[in-house]
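Structure provided below as structure tokens; questions to follow.
All protein chains of the complex are present and in place, except for one that has been dropped.
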Amino acid sequence: MARATSQLYLDGVSVSFDGFKALNELSLTIDPGEMRAIIGPNGAGKTTMMDVITGKTRPDTGEVFFNGTIDLTGEDEAAIAELGIGRKFQKPTVFESHTVWDNLELALKAPRGPFATLFHSITDAEAARIGALLETIRLSSKRDELAANLSHGQKQWLEIGMLLAQDPKLLLVDEPAAGMTDAETAETAELLKEIAMDHCVVVVEHDMDFVRALGVKVTVLHEGSVLAEGSLDHVSADERVVEVYLGR
Amino acid sequence: MLKVENIDLHYGAAQALKSVSLTADIGRVTCLLGRNGVGKTSTLRAVAGQQPISSGQIIWNGEDISALPAHARARKGIAVVPQGREVFPLLTVKENLETGYAPIKRKDRFVPDTIFELFPVLKDMLSRRGGDLSGGQQQQLAIARALVTRPQLLVLDEPTEGIQPSIIKDIGRAISWLRDQGTMAIVLVEQYFEFARDLADDYAVMDRGEVVLAGTGKDMAENEVRRYLTV
Amino acid sequence: DDDTIKVGILHSLSGTMAISETTLKDAMLMLIEEQNKKGGLLGKQLEAVVVDPASDWPLFAEKARELIEVNGVDAVFGCWTSVSRKSVLPVFEELNSLLFYPVQYEGEESQRNVFYTGAAPNQQAIPAVDYLMNEEGVERWVLAGTDYVYPRTTNKILEAYLKAKGVAEEDIMINYTPFGHSDWQTIVSDIKTFGSAGKKTAVVSTINGDANVPFYKELANAGIKAEDIPVVAFSVGEEELAGLDTEPLVGHLAAWNYFQSADTDINADFIDAWHAFIGDEERVTNDPMEAHFIGFNMWVEAVEKAGTTDADAVIDAIVGVTVPNLTGGYSAMMPNHHITKPVLIGEIQDDGQFETVWETSGTVVGDAWSDYLDGSKDLISDWRAPMSCGNFNVKTGKCGGSGS
Amino acid sequence: MSLLKPLLILFSLLLVGVLPAAAQSDPEALRPLINNLADGNYDETQRQIEEIAATGNAAAAPALEALGEGDLYFRKSDGMVFIAVREGKIYQLTDPLTLEAAGEAGRRDVKKIRVNNRLRRVIRSALGSLTLMAPDPGVRMAAAEAIFTARDPDGIEALDIALDAETDDNVRRVMQQARAAAVLNSDLGPEEKITAVGTLSDMGNRQALSLLLSVQSTLDPDVQAAAADAISKIEQSIAAWDAAQNIWFGISLGSVLLLAAIGLAITFGVMGVINMAHGEMVMIGAYVTFVVQEIIRTSAPGLFEVSLFIALPLAFLTSGLIGVAIERGVIRWLYGRPLETLLATWGISLILQQAVRTIFGPTNQEVGNPDWMSGAFELGQMTITYNRMWIVVFALLVFAGLMLVLKKTPFGLYTRAVTQNRRMAASMGIRTPWIDALTFGLGSGIAGIAGVALSQIDNVSPNLGQSYIIDSFMVVVFGGVGNLWGTLVGAMTLGVVNKFLEPYAGAVLGKIFVLVFIILFIQKRPRGLFALKGRAVEA
């Protein structure tokens, strides 16, 4: 029931590494158009969850469905990306020997087959889109720089730009504000809220101000399963969340 | 004490630092702030010897160390917690910590208990490979690893990145505790303004490769600094 | 410059074959030097042109072309492996020059521009088998070789020959190994097994090059003594033995047309000259060196006879030229461009030399075409006018092979 | 050569001194017979030898021994026969019967009495019956074995006498087996023969089988049946032993692969340098062995037995230092550019090969096996050669030693840290240049000592390294780059697979199948046998 109407549906997902349970019977449902913040202690399994959704890690048990019908556990990374799931990694990963512009061009939504790309030439609309994205991530001045030459924070921004360029249905954003100044963090929150108007977004972040600024439902993970769920105020009031995560 | 005097630093032809100067005293925390890409990490790399400088001087305890390789600087008591963690992915947590034995005397070659008190999670994961840890766990390991070398100068590049709030608080307490020991100078790069403000004894703000504002922590005027941190 | 006559030397000085061929380059340099001391040829000095085809077969063709076209040499002494010879053949044919090929080979070839001074199978393999059969009473045969054309052909010929002599199918074991094979445990143990069937057994080895050393080491360690299962080899000479402790190998055999131990004055002189030239008393001589010695002298004589180095004239003049070989007899160039040679069977001694235990009473004429192979038994070769054909079919009476 | 003579005399004196007085009554009586050896062809010589043996006069043993060794000569001037040993351009002569020095002769004055394999066999069996009573059990054993192979019925009598006197159980057993062999070849009655078949059946090895097979057709029906039983029994047990033998071959090949690859497991596996010059380090180790033996040969022959132990540290140092030099001179500029290390080390490998070729010449060099590395022993029906056995042991020792260094010492830890993140390792205070140089030196040094071992089974030539480089890379990659256990298991697996394929497919196809096996295996496990898994690897 819940599955049919959901955008993303995880049920009873477990993953273990050499006996260590990184995810433990995790269940989670994201509705279409919803933005969800996920918080939880280091090692709670947030990144692992994203790995499971994007096909990087296969769950030992449990179901993962996209759009209510598509079983993601049977698909590989490329297929999942093609379905419309985009991801920003916790550690920024960009194509270092490509320029900032080319990084965005590669991410841009377009047919992905070898022959399509072989005969592809860039359209004005695409160029304009990349230009706009460069503005958004404030890297216009670095458009012809190799991505290798960016600072840590700039790489974060570039990766966010690439995620936007893909225009996926579901965005998985792992710690977007890490390494950003407070002002930039606030701005990122605005940006995500804007995107969330017509996309489904899952954000992982440790910055409570940022999560507060998003103003969405929060899920707290702990030891591989959901510890609490609700508004930020609601979960912050939970003793266990304070104990394992927020601290005093 | 550390004295950075008018250093320039280039990546190929591009200049990343222009005549940057900075001091850090034993028993004090010096905070370095600035937007993305202004040269904070570059400054720290220059201090740690990871990137050669093209002019200027770096003086540590009265000695010019500008030309020393990184490992020699580590042997002089400089430890770094780099941006992006850089733990050794295939070494276990224990082995990662033991790499910190390299610059210290044989009798000091053990992991102080305070480290595990600070980061209890590491104790549980001693035999897990560094690369398998979660992002925040890696960050904790990186800090712990630096502390194993019993440094006199601790250089931290955004140590709170990706760490859960409760541990950020612990790290804050730990840094002030270390400062209060009075044996260590600490240079901290931090984006998280409040965290920085609470810890800073001195501060410097960078913009486009230059230090544009500096002073003691007490008169770190929020507005003025924020001006350089907003877009 | 016209005041010298140029001689090309086409031997690998690097790569896998350098181990064998470098010596031949030195031998040629020595022969040329000696000839110059004697006053050169046709009143001119000889000049050696050395190139390195680097054990790379296409490079052999390229270097041959370079020698002939660019350096203008009048004759080339060179090649070791069959494939290198095959590679340069068309070049010599096209540019009409001369090649002297000094190594024992599988036969089945006779080319106008090439002179084969090494042994053909009938000058090596068959006498060796005869010896084992008659002298040692061998009844069971292991034919072990490296997997390439020379062993394949030789073994084909030997198989046919043995069967013709009444040896049963199950008394012949044929085994091939890759080039440079170094782990002989299985094969040596197979040989041991095969040899324990109660009949006197021998191994006929066409194992090539470097693979011999580990083979003999394994053989020695496994305790296979020459008295029990003798091995007769066609590719193991003094040079190969130099890399081995021969103590445990005493009594194993080799068939060649020359051994350094040959007790003749001309050989003693040759060895002395070689030691003086190379500056090392320990260096050995071997069969291909003798082949170059013979080939070179034949060429010198033919040039003198023809009064020119012109290829056509020399090709005409050289057939029938007879020069002394190092074992006390004479070798003659036959119309099929192969030479006459004595066949010697030698036993390995503990000093790394061979001692001749048997030899043919006279010399044997090298057969270009084997009598034991279907395709070639009707072929003969004669490069003299009027036949002037390398593959004349006596059945059809036509030049051009046996095909219909 | 010069050593041989005193040894020979000593040996002969031993023989002569203890033989029953009757048998050595008059050595001079033998002189005409011995001098007769000088003329005639092989057939005649054979008759002479048999005649000498028939006298049963043990004084003939040294002469026959020398004949077998090729040391018996005759003087052209008077046809007298001597034992001669060459010293430079002249020969030192020894009287074959009295064993007294008999002057010297020029190279052209004497002529060797030729022997061939057939004669050696005859001599061996003749000596067998002459030395059955020797005091040294080793000699008696050899004598009995000689009679076994000769299967000469005439030996039975001598054996019976010897058996009565024999005290050593092992020799006794071999004598009985020899007697059985002779009996089967004789015209004794069926009872005797059935007992003999029984003895051989208990012996149970290939020699027994071979003997039974060859006489089977000549036997009476009863005996034939017994023989047939014995044959099938022996064949069964041999088949079982064959499988064991194959596994041993596999392990032994595996050890060679392991030795060849283990240095590479460090320079390539741990450091990530695609080290094409690895084979040359092995080759240099082998040449060090050669040089050591050469020096020993000329200045301290007594040390030959320990030459390998002298060579090991020297080879380690030589290859190791060359490795350090290569690292300091070339590789250190290329960290982070592994593919260029491929080029650079390829260039170095060419240069090293050519350098060795220039210094030592292009031909094979002789490296001898010390006695403890030669020969074989029987384990059940398996023949295990000493050199292979010691190489297996040695390979495992090297492996264990290396494992200890890498896992249990700070050096090992620092090495791994440096290769995983050079910049960060430096910031931890690790002297990266040192570690790089030492690690590369260690890998090269290990390759060098592998060369010492390989010199015992393979060619020592400039090409030595080339023949192992591909296999080494296959082993390291098959086992999983960066995992020493992988290298061990990989080497052994490939060795055993190869040895099980070889009897069926032949050496050539066998090798092809092994390569195909590797290709397919990598499809299943794209990071080798002992693949590292998890986030740490992919990241």
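Each chain carries a letter (A, B, C and D) given by its place in the written order, and its residues are counted from 1.
Rule of thumb we're sticking to: a contact is a pair of C-beta atoms (placed from the backbone, for glycine too) under 8 Å apart; a residue touches a chain by one contact, two chains touch by 3 or more.
To be clear about the criterion, contacts and distances are computed from a predicted model.
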Absent chain [UniProt protein name; select from "Dihydroorotate dehydrogenase", "Amino acid/amide ABC transporter membrane protein 2, HAAT family", "phosphoenolpyruvate--glycerone phosphotransferase" or "NADH-quinone oxidoreductase subunit K"]: "Amino acid/amide ABC transporter membrane protein 2, HAAT family"
From B:Gly131, B:Pro151, B:Gly172 or B:Gly209, residue that would touch the chain that is not displayed: B:Gly131
Among C:Lys44, C:Lys86 or C:His275, the residue in touch with the chain that has been omitted: C:Lys86
Listed residues A:Asp18, A:Glu82 or A:Glu190, member touching the removed chain: A:Glu82
Missing-chain contacts mapped onto subunit C: 13-14, 50-54, 56-59, 61-63, 65-66, 69-70, 81-83, 86-87, 89-91, 94, 108-109, 147-149, 152-153, 156, 176, 178-179, 373-376, 379, 390-391, 393, 400-404
Residues of subunit A (touch criterion as defined above) contacting the omitted chain: 54, 56, 76-78, 81-82, 87, 89, 93-98, 102, 105-107, 112-114, 117-122, 146, 148-149, 162, 166
Residues of subunit D (touch criterion as defined above) contacting the omitted chain: 272, 274, 276, 329-330, 333-340, 342-344, 346-351, 353-355, 358, 419-423, 466, 470, 473-474, 477, 481-482, 508-509, 511-512, 515-516, 518-519, 522-524, 526-528, 536-539
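As a convention for this text, only the chains that are shown with their structure count from here on.
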Pair of chains joined by more contacts [C-beta pairs], B-D or C-D: C-D
Centroid comparison with subunit B (C-alpha atoms), farthest chain: C
Averaged-CA centre spacing for the pair subunit D and subunit B, given as whole angstrom: 62
Cα-centroid distance, subunit A relative to subunit B, in whole angstrom: 29
Of all residues in subunit D, the ones touching two or more other chains: 534, 539
Where subunit C touches two or more other chains at once, by residue number: none
Partner subunit B, residues of subunit A touching it in the complex: 17, 20, 40-44, 46-48, 90-91, 138, 149-154, 156-157, 175, 178-184, 187, 206-208, 244-248
In the complex with subunit C, residue positions of subunit D that touch it: 1, 42, 69-70, 112, 114, 116-118, 120-121, 124, 149, 206-207, 209-216, 245-246, 249, 252-253, 256, 353-354, 357, 361-369, 374-376, 383, 385-388, 456-463, 466-467, 498-499, 502-503, 506-508, 511
Subunit D partner contacts - residues on subunit B that touch it in the complex: 48-50, 69-71, 73-75, 79-80, 82, 86, 88-91, 95, 98-104, 129-132, 145, 149
